[in-house]
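Here it is, the structure in full.
Heads up, one of the protein chains got dropped from this complex, but the rest are sitting where they should.
For reference, chains read A, B and C in written order, and residue numbers begin at 1 within each chain.
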Amino acid sequence: MEKIENIAKRYFAKEVTDRDRAIFEGAITLGAIFHQFSGIPIKKSIISLVKETIEKTMSIQPFIEKINVKINEETVRPHSHPYDYSILTGELLEIEVISKYGNSRIYLEMKYIKELDFPLMYIKKIEKL
Amino acid sequence: MEKIENIAKRYFAKEVTDRDRAIFEGAITLGAIFHQFSGIPIKKSIISLVKETIEKTMSIQPFIEKINVKINEETVRPHSHPYDYSILTGELLEIEVISKYGNSRIYLEMKYIKELDFPLMYIKKIEKL
Amino acid sequence: MEKIENIAKRYFAKEVTDRDRAIFEGAITLGAIFHQFSGIPIKKSIISLVKETIEKTMSIQPFIEKINVKINEETVRPHSHPYDYSILTGELLEIEVISKYGNSRIYLEMKYIKELDFPLMYIKKIEKL
Partner (left out) sequence: MEKIENIAKRYFAKEVTDRDRAIFEGAITLGAIFHQFSGIPIKKSIISLVKETIEKTMSIQPFIEKINVKINEETVRPHSHPYDYSILTGELLEIEVISKYGNSRIYLEMKYIKELDFPLMYIKKIEKL
């Protein structure tokens, strides 16, 4: 595995630090989750299944330590008839991604911010190990 | 629910039969699955989770009775290092969708066909109830 | 090309008519468009570019004669600051797909229906040639 990472490293600029790299890897995954899973049909009874799938598929990505997904249950439609279900969007979704590379662990989040009317992505915490 | 379906029906051409409608609804879901889930990272240990999620999310769509997904395990990479995982594509995936509307049940499939080098979608069976 | 279509046809049930097939192919594309393009960032000045791209990429799909996409300009945000843009969803989008197979041409549509609070897909017209 070290050998493989050395191949990858040849493509990165020399001055890239562990902190740079951990931010980079976490942010890729944040952007990926939003654009991969937007559009999925969802109803209340399968929220926990969808949550688990996003967490387990997307934490396969390089240098992701953990992902926590929260789907706002109140905003998901009850499926009382064939056209009554929700489509997963940035408004329904809260994501936390924790990435780690070398001596750095980064906590990144996405959350819908009412004031901006926008699902904002941001760096919540930077940890030096 | 009948009332709701009557609202929807106003948009359909008068001559649309139950058979037409069941084919229509099943085919939408087949196209949807392919384009929604292409691109998801996958490794051997979460194949059954991804399978269940595709089946349960996409069978929420109107008039879908059942979905069966098969992900070809041999073609999924083992995840022996950070860059060693697979991306879900039409080559890895077999899908069966069963739709039902009124007196018609339709079995639709998607399967990679080597001779065409193409993940072909087709109608496998038409059942009059 | 006829030879190729004969390979494909072997997978379809014998009783599939031209009408069945044209509905099938059109509906796949309708479902595909929704799930492929949901999530794309959009602002007023690139509406016509996005429209053209959806039309030209998705009409590559088998037996699609024409696609017409309408993106509701009033609902697209003006991009007055970095977080002020829209994400393409079923609410912003109207789609017409025209498919043709043998003696049948089918007109299929997707449109957001206020009464259902749902982007409804439906068969608008069936043409015998």
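Following the convention adopted for this analysis, a contact is a pair of C-beta atoms (placed from the backbone, for glycine too) under 8 Å apart; a residue touches a chain by one contact, two chains touch by 3 or more.
Please read all numbers here as calculations on a predicted model, not as lab measurements.
Remark: the absent chain touches shown chains A, B, C in the intact complex. The residue touching the chain not shown here, chosen from C:M58, C:V97 or C:M121, is C:M58.
Those residues of chain A that touch the chain absent from the view are 4, 7-8, 11-13, 15-16, 19-21, 23-32, 34-36, 108-109, 111, 113, 115-116, 120-126.
Seen from chain C, the chain kept out of the figure touches residues 1, 4-5, 8, 36, 39-43, 46, 49-50, 52-53, 56-58, 60-63, 79-85. The set of chain B residues touching the chain not shown comprises 34-35, 38-39, 83-84, 87, 89-90, 116, 118, 120.
Basically, only the chains that are shown with their structure count from here on.
Top-ranked chain pair, ordered by C-beta pairs in contact, is B-C.
Ranked by separation of Cα centres from chain C, the top chain is A.
Chain A and chain C have Cα centroids lying 29 Å from one another. Each of the following residues of chain A touches two or more other chains: 39, 83-84.
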